[in-house]
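Worksheet: the structure to be examined is printed underneath.
Note that this is a trimmed complex: some chains were dropped, and none of the rest were shifted.
The first chain written gets the first letter, and so on, giving A, B, C and D; residue counts start at 1 in each chain.
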Amino acid sequence: MFHDLCMMDSLSDYSSARYVLFGVPFDGTSSFRAGSRWAPDAMRKASANFETYNSYFDIDFEDLLIHDAGNFEPYSDVEKTLEELFFAVEPIVKDGKIPIMMGGEHSLTYPCVRACAKHVSEDIGFVVMDAHFDLREEYGGVKFNHACVSRHILNDITDKYVTIGVRSGPREEWEFAKDNGVCYYTPDIVREKGVKTVLAEALEHLDCDKIYLSLDMDALDPSFAPGLGTPEPFGLTDVEVRDIIRILAPMSIGFDVVEISPEYDGGQTALLGTKLLREFIAAHAAANR
Amino acid sequence: MFHDLCMMDSLSDYSSARYVLFGVPFDGTSSFRAGSRWAPDAMRKASANFETYNSYFDIDFEDLLIHDAGNFEPYSDVEKTLEELFFAVEPIVKDGKIPIMMGGEHSLTYPCVRACAKHVSEDIGFVVMDAHFDLREEYGGVKFNHACVSRHILNDITDKYVTIGVRSGPREEWEFAKDNGVCYYTPDIVREKGVKTVLAEALEHLDCDKIYLSLDMDALDPSFAPGLGTPEPFGLTDVEVRDIIRILAPMSIGFDVVEISPEYDGGQTALLGTKLLREFIAAHAAANR
Amino acid sequence: MFHDLCMMDSLSDYSSARYVLFGVPFDGTSSFRAGSRWAPDAMRKASANFETYNSYFDIDFEDLLIHDAGNFEPYSDVEKTLEELFFAVEPIVKDGKIPIMMGGEHSLTYPCVRACAKHVSEDIGFVVMDAHFDLREEYGGVKFNHACVSRHILNDITDKYVTIGVRSGPREEWEFAKDNGVCYYTPDIVREKGVKTVLAEALEHLDCDKIYLSLDMDALDPSFAPGLGTPEPFGLTDVEVRDIIRILAPMSIGFDVVEISPEYDGGQTALLGTKLLREFIAAHAAANR
Amino acid sequence: MFHDLCMMDSLSDYSSARYVLFGVPFDGTSSFRAGSRWAPDAMRKASANFETYNSYFDIDFEDLLIHDAGNFEPYSDVEKTLEELFFAVEPIVKDGKIPIMMGGEHSLTYPCVRACAKHVSEDIGFVVMDAHFDLREEYGGVKFNHACVSRHILNDITDKYVTIGVRSGPREEWEFAKDNGVCYYTPDIVREKGVKTVLAEALEHLDCDKIYLSLDMDALDPSFAPGLGTPEPFGLTDVEVRDIIRILAPMSIGFDVVEISPEYDGGQTALLGTKLLREFIAAHAAANR
């Protein structure tokens, strides 16, 4: 008669699950506004707002095998957190399941991608929706700051890398991006070319079968997502991000939604992030029926 | 020197009024977030923000005969509330006035439509802007839950029914809608075809002279209306809803704005709902000058 | 590596637990402000703020057998909710455990007391801290409204009844209380006589071994607990309520904390309610070591 | 079936009323935080939280003749506002009724006192609960700033003046108070001597039969009243203010509650202000039965 507290429709136990959700309430390197530590539970709360059925894909979540593992307990120290998170994600990937992280800050993506690359495919692509390049070597004296995640993935894990929605960074990052042939699409370009053309180009550039997909919610315009750590005007629309997820989810072997700071709005951003997470699952499940 | 507390420009007494506004501060069956009980007064407060003049229709509210009757006092019990509300709305309709309700939750629409159907036109159409079908037979053990309003109107009052902005529902509702030839338009369809084409189709489907128009604010995208009971991403824009109202108001014999939860934002949703309510009056008055 | 989402230090499984916590996210009859539906999860979130050790009683929560069963899923209908909740609480009581409810509204106390009376002791006393008498026969057309809980317990379950902190009610309730010898203490009386004297009197009046203890948070002054459904000035202090709990917990066979509306403050009331809940457990455990 | 929007239990029409409530939504000279313009309607909203019965005085509001006249419409200009407000309050006083103002800022008290002095008693006393002396000649280039109200009342209307709760002011004000024999009580003195002793002294000092009583809510400690224009720590308790009102209300011929800024808390201050306003009415009615 009592029910566990988890993402709605996470009815499966771990062993039979195909999708394994988990939260990481960590925002220790946040540079502007903290608070993404509260996002995983805010997303679980938001999930009660949504129907179990996705009409676009004709998918009912009650038919899917989803497990909510609860929250990873982070450390004060970011490096220790990332190291231990890797060991927590590794078994999920090894067991052939799709790990889906609710952050927490963007630095947490690193160990998730690393686990996927190590155990599923070294030839993995990394596609990230983000307002920022996150290509710094270090920030504020900390290597694994949230502002550096893409650089370390690029350096350490894979150079098959596309970033969509990017519109902010110091001159060094823009120059690094250009000098190193980083494939990026600003919201202005997405608006101009359309999501389908952009993704066709991006997939050609990636030239791989499997990707890890990361959604930093600040890729979205703050009118859709005001509750963020570092909101940046002139972003993607909710429909654009939804359409990107619909196309890329089928080839994804891992996914995350990060950087929601629920205390800066009345639920709007957590609701949208949760909806997009559910769109990812529906799109993946529909393609892999 | 003192003025009554009411919607701005509601300068008429009841007997000479053409438009009769009233609030119903009831949200007893809210399934996710409560709070629409506070919407009527929040809308009155918001109304002080707006000019009395509508330039699109060249209508000055000071020239119109609008009466704000105050708030209906609801009961804890939803069925009792709906029954008594019917008796409160009935005289307004019988007196040949346009009833305009500020909800409260969507279940309250039922007695308003019923009163209009009984006393004005049995051949009435029902057009609702809503993110949800509201086509359940019952929800949470309660027949007159806010999630069932359209089903009961369809069953009991009229089958001339169109819903615009719909994008969420369990599989049963989508199947019911398809099996029963329900005329619905998702926001994606509205975007693709445009408001004018959609409404031309809808009016042909309705095939009637008079309609009751209901605006569940969650028809709108949460970027425009974050303060809601059950916000659903990927919705209609404010301009789309405004344009729908401009076209449909002239043939409407009743109107409502429901499901605003003012405590989840800083006034944005109540302001927009009030503006749209005033657009309805201006459009109706201009066509019936 | 991942941990379940629950009240901190609820490390026990059900079968070995002595204390069984559960939430009931229901506020369907709230007359002024809704929102206690969010209280159980807000209290779990708040619990992470507190140390596991209670120095007053020299009790470490890590040594106790506490189980968090999660949330009971309520119905829209209050009577159905109370009926089913009774069946959910009954096994906890039968299994010899202490049920501890995180409400939700005060009407939910009724089935908890009923379960305790039926299975532990018919001679049970009912001690409630509350700003209101809750002695109405019905309210807003609903018998099991939150404003009637004490009356129904008095009528149906036990007349061994004491209420502390009461300061608000219609004339009928004050007269009913006086005419029926209801034992009540206003905050002014508590301030004047002191907690110890008041409780000595109350226990003599009760004349029983076991009680059910209920804490409606509006017993407290709004300076300590602003986030409530029906806040009432001139209430008890946090220290007075703590001291009442310290004295009464040892003889209690059930407990609840109800009527917190977390959306009306920045966490203050949920934090205090959680702290008092933990004080109850520590006091009970210390006396029953 | 519909009810007007007003302070709960304001059931009387103007002509038969003994107590006439009105709001003045004006905060144009606020020096720190604005927002008292929203207080009158926030207090009306808060009033729905309270029972109609006051057990201390055995008074039921439903038996009293209270009229809520609505809100006075202020001007942008403070002098014009005060002048016109005087003309609005004058007839209430002339008609032998008790005017009760819900501010708005403290400058609004001036015309209320002036109307009472002119039409009821030139020998009127002025008792104000306030954290600040408000004894400046002018502030920010404006004579009728909220920080000057007591000075102008003292200069223009009556020198029978007592201020309770005062604890803040520039050196000039403290010196003016001492040099001119102003009778003031800091919260520390109230705590030390007790309310009864302080009021006995104050009444001896005043030496008059009738007073105007003004409650600037910042007299209270911010723990009781955080939603204010200029909150000042170390203030009076809610019980102290209540007890002052209980004693002084019977001899009062006018009353106001001012300086609540409802947007800085979750309703706590408006609820307390409303409760104290109702305590004033109950105390006055009980003494004048």
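Simple rule for what comes next: a contact is a pair of C-beta atoms (placed from the backbone, for glycine too) under 8 Å apart; a residue touches a chain by one contact, two chains touch by 3 or more.
Since the structure is predicted, the reported quantities are computational estimates derived from the model, not experimental observations.
Undergrad: Going from the 4 copies shown, figure out how many the entire complex holds in this file.
TA: 6
Definition applied: only the chains that are shown with their structure count from here on.
Undergrad: From the C-alpha centres, identify the chain that is farthest from chain D.
TA: A
Undergrad: So chain A and chain B: same face meeting same face, with over half the numbers shared, or different?
TA: Chain A vs chain B: different; shared/all numbers falls short of half.
Undergrad: Note the rotational component of the Cα superposition from chain C to chain D, reported as an angle of 0 to 180 degrees in steps of 5.
TA: 120
Undergrad: Report the inter-chain centroid distance for chain A and chain D in whole angstrom, where each centroid is the mean of the CA atoms.
TA: 55
Undergrad: What's the distance between the Cα centroids of chain A and chain C, rounded to whole Å?
TA: Going by mean C-alpha positions, chain A sits 41 Å from chain C.
Undergrad: Can you list every residue of chain B that touches 2 or more other chains, as numbers and ranges?
TA: In chain B, residues 263 touch at least two other chains, as defined above.
Undergrad: Taking the touch definition from the header, please name the shape of the chain graph: line, ring, star, complete or other.
TA: other
Undergrad: According to the definition of touch, which chains form touching pairs?
TA: A-B, A-C, B-C, B-D, C-D
Undergrad: Touching residues of chain A toward chain B in the complex: what are they?
TA: 48-53, 55, 58, 60, 221, 223-224, 238-239, 242, 265-268, 271-272, 275-276
Undergrad: Could you pull out which chain B residues touch chain C in their complex?
TA: Touching chain C: residues 27-31, 34-35, 37, 74-77, 80, 139-142, 145, 263 of chain B.
Undergrad: Spell out the part of chain C that touches chain D in their complex, as residue ranges.
TA: 32-33, 167-171, 174, 221-223, 226-227, 230-234, 263-265
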